[in-house]
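With one protein chain withheld, the remaining protein chains of the complex are depicted in position.
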């Protein structure tokens, strides 16, 4: 069962359709599956729903799919950096479901872990709680949030072996593991595929069982806010 | 804030009382906090409730606290290896709450993650579901299981740095991370404490935020079923 | 006449598909790993927290930090990964494990499974069995067709406390292979030297065709 594909287009072959629900890893522009997003753009599938913490910027990340109007709905916690997003949202072209960041991450982890719903204090007493089931535990009120199961997950890791075991680097890990878990199929792009057996089994961040297809490629890894300290 | 203590007795100082609820890491005799269990035995505290996947054997692991009758209740998935356990259980001295193994692990992880309850398919239609809330999601029935929060967690890791960042080894990881998460206070015993900065930040299995106290010591690491293959 | 333990394991091994992640229970299911067909790559999960379970160790390889869910010492493979038990059962409940092959005390015609306790007898616990049968993609039971008294272990309804309700997909016994389908059990094949009639005769459950 070969998981390694030649490029993003081949890795997504047969998986893309209009109207599907895609979970994407990444936080801001850090650790985003840029090659797979480009291939989705080129595929021209439309009416996509994305669960992704952010929506990229106008010309990078999920932003490129907003430019081409391939996205119908976003489930995100913060979309502030994307002007085209805001235009489409305010004009009613784009549906937006705000999830608190931790709730979004946990919904992905739950959906991938056979947990259809869980309770959290996050959002109690706010508009996020509207219409959600409330329940008290030990005198405190919680709301029920549902697990997310995506048709497809796209994630970015640093290294993989040929069986799909993934290793991430620094804060580029972020939403990638929970996003990978919640997909019925998960495609991962990495900077380097190493031979199976060259990763330490104790130091694998995401076991290959979650990863169905795999590509290696060059990444731009754009920096959103280049913030430096003065060196005296 | 110094986390490193000289020995198990000092590390548990002020934390042990009769009637407390302790979550313990380990699976079988693998990765169990043997030094801390010994110190709990010596402390003579009693009426303890333990959440632990197993109950050790008669003279190792939680079994040593059964010999001294310090345990009132076990929350476990499998207790087959312990004769004294069975004697006390059948005579009514010891209370036993069976949890499916995955439900137990998830209850610990949930309790440590601010999730008071979650739904699972595990146990639906069995005696485990008796008295538990049932709920349907997408036409399937699930039961509600509650997060566990322990007064104290005791875990065993391979290495730690001085800030309590933990690294585990092979299948000795098992229940240790979820058990550590669910304790109001967590004490960890390790085979080696290394200087802060000598662990790769990408390769820490459990961040030090979950670990309040720490000891280094020699471990017996007893093997329960020594199973060898024939070498031809 | 009929299959022995190894033949049952060999038959069960034909359930495996290339690329699958699989969980094998103790007893006959463990033997399945000896019969994995050529060209089929499967990865074995040990639910305490490991994917890519290797064979038992040599004396030199023996490692107290490396055991399987049956608490036996084992070894790792090039593709092995370790993780904690919450993650391990996350992948089980989440349906990431394609198949579990398990032993059983009783299976009902509705696919109910009983394999963890006998009332009045020493109860050891369900371990991970309830999670496995509720979560994995496909549950295959491998067991003797009858108990030591010669009574069918395949029943209209289980008499023992359940491990899971309507969870079994296929039953492989010394007498043959049955699928749990709408309305009852369907005979898939009979063991060497066993007739369909003998199989039906030995089965205390509804057989549909």
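By letter and in written order, the chains are A, B and C; residue numbering begins at 1 in each of them.
In this section, contacts are C-beta pairs under 8 Å (C-beta built on N, C-alpha and C of every residue); 3 or more make two chains touch, one makes a residue touch a chain.
What you see is a predicted model, and the numbers here were worked out from it, not measured in a lab.
Contacts of the undrawn chain with the visible chains, over the full complex, involve A, B. Within the whole complex, the absent chain has one touching residue among A:4, A:124, A:185 or A:203, and that is A:124.
Annotation: of A:106, A:162 or A:189, A:106 touches the absent chain (contact as defined above).
Across A:15, A:172 or A:187, the single residue that touches the chain missing here is A:172.
Interface residues of chain B with the unshown chain, by the touch rule above, are 1, 109, 111-115, 161, 163, 165, 181, 196-197, 201-202, 204, 207-210.
Residues of chain A in touch with the missing chain: 27-31, 53, 76-81, 86, 98, 100-103, 105-106, 108-109, 120-128, 158, 168-178, 205, 221-229, 231.
In this text, only the chains that are shown with their structure count from here on.
The distance from the centre of chain A to the centre of chain B, each centre being the mean of the chain's C-alpha atoms, comes to 32 Å. Look at where the CA atoms of chain A average out and do the same for chain C: the two points lie 35 Å apart. In whole angstrom, the spacing between the mean C-alpha positions of chain B and chain C is 28. Residue positions of chain C touching 2 or more other chains: 76, 82-83, 89-90, 92-93, 134-135. Of all residues in chain B, those that touch two or more other chains are 106, 120-121, 168-170, 173.
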